[in-house]
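Of the protein chains in this complex, one is absent; all others appear in place.
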Amino acid sequence: MPAPRIRAFAPLLLILALACQPTTPSPSPPTASTAPSAAAYPLTLTDDAGRQVTLPAEPGRIVSLAPSNTEIVCALDACDRLVGVTDFDDYPAEVADIPDVVIFAVVDIELVVDADPDLILAAGNELTPSAVITELTDLGYPVLVLYPESLDEVLENIELIGEAISARDQAAALTADMEDRIQAVTEAVGGATRPRTFYEVGVFEGAIYTAGEDSFLASVITVAGGDPITGDPLTTSIALEDLLVADPELILLGDAAYDPSVTPEAVAARQGWGAISAVQNGQIVVMLRDPVITRPGPRIVDGLEALARAIHPDRFD
Amino acid sequence: MSQLRQPSPYSSPILELKEVGFGYHRRGRSDREVLRGVSLSVTPGELVALLGPNGSGKTTLFRVAVGMLLARSGSVWLDGRSVMDWTRREVAQRIAILPQLPTVPDGFRVEELVEMGRAPHARSRFGASAEDAEAVERALIDADAVDLVGRRVDELSGGERQRVLVAMTLAQEPRLLLLDEPTQHLDLAHQVALLATLDRLRRTRGLAVVAVLHDPALTALADPRVVLLSAGRVVADGPAAEVLRPALLARVFDISVPTALALSGGSPRGT
Partner (left out) sequence: MRASVATRSLVGGPSLGRATLAIGGAVVVFLASLGVAVDLGSVEVGLPEAIGIIGQRLGLPVTETWASTAPTILFEVRLPRVLAGAVVGAGLGGAGVVFQALLRNPMADPYVIGTAAGASLGAVLAITAPVLVPALALGAGTAWLGIGLAQVLAFAGGLGAVALVLVIARQGGRSNMVTLLLTGYAVSSLVAAVVALLLVSSGRALASVVGWLLGSLGGAGYPELAVAAPLVLGASALLLFRWRTLNLLLLGDEAAAGLGVDLVPARRGLVLLATLVTSAAVALAGTIGFVGLVVPHLVRLAIGPDHRLLLPVSCLGGAVLLVLADMLARLVGGVPVGVVTALIGAPFFLWLLHRAAGATTTP
């Protein structure tokens, strides 16, 4: 429990003062012609939920409500500005010392307030519940909702955060490097036939979870040279019957990274799965790199490369 | 105990039923007639015993009398006005009714239950007045239930409970008391005591009592006016000595004359 401490509460007062002002049109968003890294504050950004978020000054205390957001902030050399993260965060190592404000996937509002942030980075699509986003916004915090639905949007998110925290140079360098690596993968798998690929996120109580239709994961598989077999866009689940009809040529076991009982042998022995081409041809691969494949952060290029190697091992020797 | 047996000519009836008919409506079948042309008048100070076999309409008569059931024909007059013109509370200030099978809720103490009898007279929102306290105390004494004070009603025996329920109706301080089998569950001593109390209350306070009784011998003991009901009709109405004749009882209750003779106390009374 943090002891009560005296803090400079000027930033909070400033936020409140601004929140109380009649809503005047904010100054036009900074353009590239301004000084390269020093964005002009107050700064108004549009997040992935289409919300206008105004930052009164350069954020010095950032709370991240999703591991991908944490990784982006740290990749932009701003790890020391993080004052609250989730208990799921495991990368980079130094985030272990930052207090958790999300515990068992539940955002503890009190802990967020106690962290006294001037920027909160939330996740979209109910990963951060919309009620929590509303409550934090009502409390006067600038909340940026990030929800990339494709590989390109991950890069856009990195640039958005870079702009928000006045780290555009770092963001530009990072995305340039990532684009190079994406380009390399695209070239490596170019022209190859795309195997029908089923990425297993998990199997719970008979329900099979995979990449949702038009989802971020599906887009990564496509770039990696696969033809993703997708599930329901909302629940990301797929019925076994539909899976049999889709007949994957390749099965990638993302859940094997967490559950040692998920093995190619165990999958082949599942009732009804014997009819799948991938099972008959022994094309079942354990994906121990699942954490970076499913996390839309800077390391997604690692995940992309791992996927491409699994889908087209012949193109990477 | 017979000074006031005959109604005083100066007191107007507290309850008056004129040619009352009542039947339960039955879908698709002819209605079941329960009361047919019942006329009955009760004046203050009267003790009326209502006798009749099961299904003769005694309980229905009570319900019609207090306006819980609406008479299909004829009229019911309470204290000079049609019973339908009084509010429930106004009726309850005048008539107390002890149902045959009352529900006794768990957890209440004897004095709390008796105090519920004061509900129609309640003036304050939350408290009980000194008047209420006195009425409850008098009722407990009259019903011989003082020794039960402090006990939980659901832990009492059937007879004890009956005394408490009688006390509750007495606490209501009505001008007319309708008792549906008040002697049920009571042992002989308490049956006699109850009848004596009712007789005393009618003499001293002018209380009118109509009680459904089953035992002709016991009825004869209290020497009331007896109304004999059979198949929804009043077949006899008069002093106990006149009504409780073995021949009549035998016919109404469908028993043999010697049995009726034995039940009504061994020998005809009133000579």
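By letter and in written order, the chains are A and B; residue numbering begins at 1 in each of them.
One rule holds in what follows: contacts are C-beta pairs under 8 Å (C-beta built on N, C-alpha and C of every residue); 3 or more make two chains touch, one makes a residue touch a chain.
Every value quoted in this text rests on a predicted model; they were computed, and no experiment measured them.
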| item | value |
| --- | --- |
| Contact with the hidden chain (one of B:Val20, B:Val38 or B:Val66) | B:Val66 |
| Among A:Ser130, A:Gln183 or A:Asn281, residue touching the chain not depicted | A:Ser130 |
| Which of B:Val38, B:Val64, B:Leu78 or B:Ala96 contacts the chain that the document leaves out | B:Ala96 |
| Positions on chain A contacted by the hidden chain, ascending | 1-9, 12, 103-111, 113-116, 125-126, 129-131, 135, 138-139, 232-235 |
| Where the unshown chain meets chain B, residue by residue | 63, 66, 68, 87-89, 91-93, 95-99, 102-109, 111-112, 115-117, 119-120, 122, 125-128, 132-133, 136-137, 140-141, 146, 149-150, 172 |
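Here is the rule we use: only the chains that are shown with their structure count from here on.
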| item | value |
| --- | --- |
| For chain A paired with chain B, centre-to-centre distance based on mean C-alpha positions, whole Å | 82 |
